[in-house]
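All protein chains but one are shown in place.
After this line comes chain A, so read on.
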Amino acid sequence: MIAGVIAVVLLLAVAAYACGGGTDYGAGFWDLTAGGAERGRRPRWLIDHAMEPVWEVNNVWLIFVLVIMWTGFPVLFQRVFTTMWLPLALAAVGIVLRGAGFALRRPARRLSGRRLYGAVFAVSSLLTPFFLGAAAGGVASGRVTSAATASTDAWANPTSLLFGLLAVAATAVLGAVFLAADARRFAAPDLHGYFRRRALGALAVLAVLAVITLVVTHGDAPHVWHGLTHGVGLFFVVVAALCTLATAWLLTRSSGALSRVPAVGVVASAVIAWGMAQRPYLVPTSLTVAEGAGAHTTLRWLGLVSLVAVVLVVPAVALLYWLDTHGELEGLTDADLRPGGAGEES
């Protein structure tokens, strides 16, 4: 019972990371495709300003996912990291390069420096979600077993590759949708249209990929396919599909500010649908939630810790997002760091 609750917490944390972290990775994706220094100047300017205050918080969801995994389901954690060694190791390297690239780009003043850090940031924004998605695909297709060792087959297979691509497409959708809304916030109407068009394009790609994934999982991950086409799993698939339509509809309307809600709905319900489709397994047909669960006491405490997290963290995160979307947060400029340039009323 408690193991099931913690499994739901884990799933929700994964969904939160997919949405929060995904939006950030998406910003990196559009940074990569923004074009040369001159042509991409304005989109990159928006990406820098929109992401800055929130990206570290979005990243913490991943740590939360890992902690719940090793504390609540240590066996799952061990198996995932043993079988998916290479994609996860590459994802870890990608996370360093991405974070450092973004953090160092802003204080860099020369164009060559900004180019280098920007390229590092953008390329790893593409690779990291791909590898994380591929690892998830390996879990969904039941390739994470106790007998399996770190081999290419564990992640270089149709389901893994498609999950990787789905992850990238989902981040692109989220990134574009949020940036389109941010463009309005930063009073840049040209960028609003720019990102809206890209959001629609990415949404179309995501929908096509999702259909292909459904077809491929039929043979490659039968348990998950069954789950996705029946019961609760099907319900969330339908929700995801409806959210996709709603996002597209809102994006085609001139304002399009509300499209963030259904866009998050698409990604969150897709992740939840996957989790529900896996029931009662952590790894389809070889490791159930009950088998993979840690000690009973630990799970109860983990539930309590998660509850405290909800009570403390949710208001804090809400405050941050509120301040951010109301334009209260803004990086210090060079002028603020000069004597007499700031802080003095006179």
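In the analysis below, a contact is a pair of C-beta atoms (placed from the backbone, for glycine too) under 8 Å apart; a residue touches a chain by one contact, two chains touch by 3 or more; residues count from 1.
What we mean here is this: contacts and distances are computed from a predicted model.
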"Cytochrome ubiquinol oxidase subunit I", "ABC transporter permease", "MrpF/PhaF family protein" or "Iron complex outermembrane receptor protein" - which is the UniProt name of the missing chain: "Cytochrome ubiquinol oxidase subunit I"
Residue of A:L32, A:L104 or A:A119 touching the missing chain in the full complex: A:L104
Residue, one of A:P53, A:P158, A:G193 or A:P222, that touches the chain absent here: A:P53
Omitted-chain contact residue, chosen from A:G26, A:G40, A:P262 or A:G294: A:G294
Residue among A:A37, A:V96 or A:A290 that touches the chain left out of view: A:V96
Positions on chain A where the hidden chain makes contact: 52-54, 56-57, 59-60, 62-64, 66-68, 70-72, 74-75, 77-82, 85-86, 88-89, 91-93, 95-100, 102-104, 107-109, 117, 149-150, 185-188, 294-299, 301-302, 305-306, 308-309, 312-313, 316-317, 319-320, 323-324, 327-345
